[in-house]
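What follows is a single structure, and I will ask about it in a moment.
Excluded from the complex is one protein chain; the other protein chains are retained at their positions.
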């Protein structure tokens, strides 16, 4: 009975420890984000207060200022939001079309040097944004597409294609080959077989690839900060810098813009989180 | 016409190849060329002066560059290992959860949605020595200190690593958790019956099985390690006194602030090489681990 007792006690201790560890982890993950949200609703005086005030006052000042076009510090949040949206949506749509076609090629065809092509494409994704921004800045300036939506869209398409290929390749591979073969025997062309049979089956996977691409564009900073200059093309991550002056930062306003950035990303990610993980792991593991 | 000359797979890949060539390859070739010139943005004519490997010789003999390079490698090593260990730990914790696992997993994905620049600002705010959450909390608990989180060299490095780890540990945790879910239960039970302690089961059964998933996470992470640039740029800008200077911030300052594009591009090539080495290394590891666990093919 002694050994049984020891094991019972150990089990109970482990359970408690597990709970504490989990709670601590979740706190570390949640608190920074919640802090931002909380501060977007606090008056600046309170944020800057010394000694700190722990009972928050609620105010919508920062949001009011942000949405009134050019409020505090005159940050044109609406334009930034619109730019972000246009650039992200358009670049995602194009990247998905191109990436899907590439992913399909990897999933369905055998050809020489396939693994080489695959790694090669991935490597282009590995080029650091800063390193790429230097020559892109010069090339775009020469071509005259700097500070335009088009330029940024082009960049984001190229940035997202490799990863979209990785994801869609994984999803198409999960679909049995027999499916399109059956469709072709039923009288479809290869093209019809793809759009009528394989694409609908892989749709959720493609959607998650799209969200991944969207988030990358939505959140990207290193390239956007060099390739955009004016209100007409700056995206929100770049716009965040508008809240910083040489020595001071408008924390409340910045927090409000941050919330505006996070919310769409949050919603989208929740919708596809399950497929997202499946896509990443299947694409990788069953390589 | 095209169809007759090229195989289908090539036609399907062509758009991807074209876009990447136009937006990545051509600028990279241009930057390769310019890294052999003393090109300055302020004097465009310098683009046509060929100086051979002068820029490379210069950075290779530059102590500041080597300091940044070494710091970057060290930074990546620390950060990736820390993320791996923490991610593994979190995944194991989550795997044992019996209720509300979906909710917890969603929370776990939280940091993945944050823009790196936002993470930078967020922690710049939280680690602010005057009004930051950390110092305020410390002071309210009775410690009469105002730790210079972002001003002191060592603390600044710690803060940056903290921010980076906060942002990216989720990638590991989520992927390793997916691995744990996909893991067949039988071998684990067999190990238990075979007399394994929990640690032995983990070491001999779970870990080998998780290796491919760990390397997927590593590969994905190595594709965008340079995201750390956003964080560092915002939190410290490479300061104080270059104590947190990484390859990427040094490069961006050389290029955009000092306008010495040729030199910056040479550094850029070193950073690209670094990223590629990391990526290829993990890709290689991934296929090796896959073969080991019998998932290849």
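Labels for the chains are A and B, by order of writing; each one numbers its residues from 1.
By our rule, a contact is a pair of C-beta atoms (placed from the backbone, for glycine too) under 8 Å apart; a residue touches a chain by one contact, two chains touch by 3 or more.
Throughout what follows, contacts and distances are computed from a predicted model.
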Looking at UniProt, which of "Oxidoreductase", "Ketol-acid reductoisomerase (NADP(+))", "Methionine biosynthesis protein MetW" or "sn-glycerol-3-phosphate import ATP-binding protein UgpC" names the chain that isn't shown?
-> "sn-glycerol-3-phosphate import ATP-binding protein UgpC"
Which one, B:40, B:58, B:96 or B:192, makes contact with the chain that was left out?
-> B:192
Considering the whole complex, which of B:59, B:93 or B:205 touches the chain not shown?
-> B:205
Missing-partner contacts on chain A, residue numbers = 1, 3-5, 7-8, 11
Please give every residue of chain B in contact with the chain that is not shown.
-> 184, 186-187, 189-197, 200, 204-205, 208-209, 292-294
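FYI, only the chains that are shown with their structure count from here on.
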How many angstrom lie between the CA centroids of chain A and chain B, rounded to a whole number?
-> 15
Where on chain A does chain B make contact in their complex?
-> 18, 21-22, 25-26, 28-33, 35-36, 39, 47-52, 54, 97-99, 101-102, 104-105, 108-109, 111, 117, 119, 121-136, 138-139, 154-155, 157-159, 161-163, 165, 215, 218-222, 226, 237, 240, 249, 251, 254-255, 258, 261-262, 265-266, 269-270, 273, 277-278, 280-281, 284-287
Counting only contacts in the complex, chain B reaches chain A at residues 7-10, 12-13, 15-16, 19-20, 22-28, 30-31, 34, 41, 89-90, 93-94, 96-97, 104-118, 121-126, 130-131, 133, 136, 139-140, 166, 170, 174-175, 177-179, 182, 212-213, 215-216, 219-220, 222-227, 229-230, 248, 251-252, 255-256, 261, 264-265, 267-269, 271-272, 275-276, 278-280, 283, 286-287, 290, 295-296
